[in-house]
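Apart from one protein chain that is not included, each protein chain of the complex appears where it belongs.
Order as written gives the chain letters A, B and C; numbering starts at 1 within each chain.
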Amino acid sequence: MTSADFTSDEMMTIAASRALSNSDVCFVGIGAPSAACNVARLSHAPDITLIYESGTIGTAPQVLPLSIGDGELCDTAVTTVSVPEMFRYWLQGGRVTVGFLGAAQLDRFGNINTTVIGDYDHPKTRLPGGGGAPEIASSCGEIFITLKQSKRSMVSKIDFFTSFGHGEGGDHRQRIGMTTRGPTLLVTDLAIWKPDPETKEFVVTSLHPGVTRETVQETCGWSVRFATDLEETPAPTAAELAVLRDLKARTEKAHGGSKKNGAES
Amino acid sequence: MTSADFTSDEMMTIAASRALSNSDVCFVGIGAPSAACNVARLSHAPDITLIYESGTIGTAPQVLPLSIGDGELCDTAVTTVSVPEMFRYWLQGGRVTVGFLGAAQLDRFGNINTTVIGDYDHPKTRLPGGGGAPEIASSCGEIFITLKQSKRSMVSKIDFFTSFGHGEGGDHRQRIGMTTRGPTLLVTDLAIWKPDPETKEFVVTSLHPGVTRETVQETCGWSVRFATDLEETPAPTAAELAVLRDLKARTEKAHGGSKKNGAES
Amino acid sequence: MAKSIPLAQAVAENLNPGDTVAFEGFTHLIPHAAAHEAIRQNIGDLTLIRMTPDVIYDQMIGMGLAKKIIFSYAGNPGVGLLRRLRDSIENGWPHRIEFEEHSHSAMANAYEAGAAGLPCAVFRGYKGAGLKEVNPNIRSVTCPFTGEELAAVPAIRPDVSFIHAQKADRKGNVLVEGIIGIQKEAVLAARRAVVTVEEVVDDLGTHTNACVLPNWTISAISVVPGGAHPSYAHGYYDRDNASYLEWDEIAADRDRFLAWMKTNVLEADPADFADRIKGLETAR
Partner (left out) sequence: MAKSIPLAQAVAENLNPGDTVAFEGFTHLIPHAAAHEAIRQNIGDLTLIRMTPDVIYDQMIGMGLAKKIIFSYAGNPGVGLLRRLRDSIENGWPHRIEFEEHSHSAMANAYEAGAAGLPCAVFRGYKGAGLKEVNPNIRSVTCPFTGEELAAVPAIRPDVSFIHAQKADRKGNVLVEGIIGIQKEAVLAARRAVVTVEEVVDDLGTHTNACVLPNWTISAISVVPGGAHPSYAHGYYDRDNASYLEWDEIAADRDRFLAWMKTNVLEADPADFADRIKGLETAR
């Protein structure tokens, strides 16, 4: 019961959602991670715990938040705590199983840059910065990354180490005293990637339906490795698509509805 | 409008209460300090802020609590916070103007022992210990001490430094990095004592009505200094006594009322 | 995810001989029923942690179950001393316990650090205090910006923490309210956490910023009405001050203590606590 008619964005979100389970406690970023986490919650993982860094624990929004601090996150949460408590007891305390990160730049070892393009002190583009990412990357049990492939975002060398993935690969995490697993999954609009057990370099393990190796390589700034037992990602089921599209439609309606017409303040 | 008919305990509590003002934020211990703080609140200092280490801030009990965590402290508080928050934001944060301490043993420099009588590892008497006292003594703007005089409690050398007063006197506090004033007032059942501005030794500045220098010396284990301008403590006014006695009567009735008859569990 | 199970099972499954354990409660919500169950099961060689060890640790020490105690104020609140603890430290009856003593501020910070996953707590404390001369677990770090010497103590990380709370919902989320003390930290700092509650309800019906422990932070929940007695549960029943006063007499004598424990603990049951709060219930 699959649907042939889906976008690569939908495939990315649904593939990411499948990696989450009922027993996960997820630290959720905005955008694609938020959609994936809530699709999981609304389909196969109804008891998943979603935490947003604004302090909302066990939240169950009916629509996707525009920011990490929308009111509905609090209204539907089991409890809402202060930001210091969030970062001390819940993140640093080691209670989060999965941290979801996006990236402006990503390298093959899951190291992420969301800080600057160019030189740090005199940047070509000043990006928002890391926010919670440096400690999400080190404190969560494992890290899932989602991003749309492009040569601009998947680069051989990132301009700034906003958050540490596997560093130079191998046991680099352990060598700098990290005890968590780091990036274990990369879901793009074209493929599913997992780190090589030894080198920790991301390897394509599954191509989304209709995607070729060439397309993956053309949209990636490093020389791509493909798993020997390369699989095809199961296409979104009709049920998965329905959950995602209903969520998006409710979100569109809700956020559209709260806009004022013509106000400029 | 004074009353000739009062006990030395009542004089002690009322003399201590007079040292408190509307703008004070008091960290209140159980027993005599609690009575003094609440008499102040119910008479000349209605806006005083009373904090109990159980986390109740701005509490206004109608009866004196038996413990530092009675329910009424919470019911009447402006807010009730966790114990870590109490010790970090409110005490260590420097927001308490006056800390009230009692003592099992006290020396002339306001150093206090509530830990052991005898050797620490093999004590003659194991007392409850310091609880909040070590940091109350260092973090509050100033420290008031109340205790009933006796040679057993007012000693030339305490068995254990539970909390630091003026150490060996002089600028000892500053020398160990303390920026607060330390003990500035000692109210006993017989007299009011204040530290000498230079040596920091407690000096009797006021005798309670009817008390002689001899009585003060006979009940104190060190050689007592009296101020040159020694005063007589004004006797409790009828209004002060009424407030204190009403409070005690309400307390007696309330705590009596919650006892069960004959239960032994 | 927290299971709601009988207290005897919750204790048996979560507390082992030799464990480091915290039965926490700051005057309010002291988990008496859980401690009594541990005594009935005769689980010994324990390292007991609590800021304010009072009657329950006096009982556990008197029954010989404690190897060591880590504490900051060992008194019977509003009454006086702890006579069983004194008898152990002063006279070695039934055996001499080890003890590690801190200030309240140090213990509160150490629980906080435990909940925060840190190896130690850093705070401004112990200045001029005698405890740092006798407790090798009071050390210091230097602020790398100001050069100020700050106190450091090890984080508290119990094998298991026991707390009593007002209520749980049917999913096992737990509400603690009123004087919340150190209970959230005690739960989050521990490897396992057992909560006794007054009741289970459909909906906690509380404020969004109230102290709620999500079900996945708790190992087991047991419903024990009155389970804090003679401590109290805000909104359910008052503190039984008379029992605290009586304890001073009971604990004064070894034989009377043993007889009382036999009758009221060893031969009793968690269900007995519901009777003990009769007459203390608060209007709701």
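For this structure, a couple of remarks:
We adopt the following convention: contacts are C-beta pairs under 8 Å (C-beta built on N, C-alpha and C of every residue); 3 or more make two chains touch, one makes a residue touch a chain.
On a predicted model such as this, the values are computed, not experimentally measured, just so you know.
Contact with the omitted chain, checked across A:E10, A:D24, A:D70 or A:D107, is made by A:D70. Contact with the undisplayed chain is limited, among A:S17, A:T97, A:S139 or A:T188, to A:S139. Contact with the chain that does not appear here is found for just one residue of C:N209, C:T263 or C:T282, C:N209.
Considering the complete assembly, subunit B touches the hidden chain via residues 23, 25, 47, 49, 57-58, 74-75, 77-81, 88-89, 92-95, 139. What subunit C contributes to its contact with the hidden chain is residues 116-120, 122-124, 137, 139-146, 148, 150, 152, 154, 177-178, 180, 206-211. Those residues of subunit A that touch the chain absent from the view are 30, 53-56, 65-71, 73-74, 80-84, 86-88, 91-92, 115, 120-135, 137-139, 160-164, 167, 172-173, 176-178, 255, 258-260, 263-265.
Going forward, only the chains that are shown with their structure count from here on.
Computed centre separation for the pair subunit A/subunit B is 57 angstrom, with centres defined by C-alpha atoms. The distance from the centre of subunit B to the centre of subunit C, each centre being the mean of the chain's C-alpha atoms, comes to 27 Å. Taking the mean of the C-alpha atoms as each chain's centre, subunit A and subunit C sit 40 Å apart.
Along subunit C, residues 112, 184-185, 211 each make contact with two or more other chains. Along subunit B, no residue makes contact with two or more other chains.
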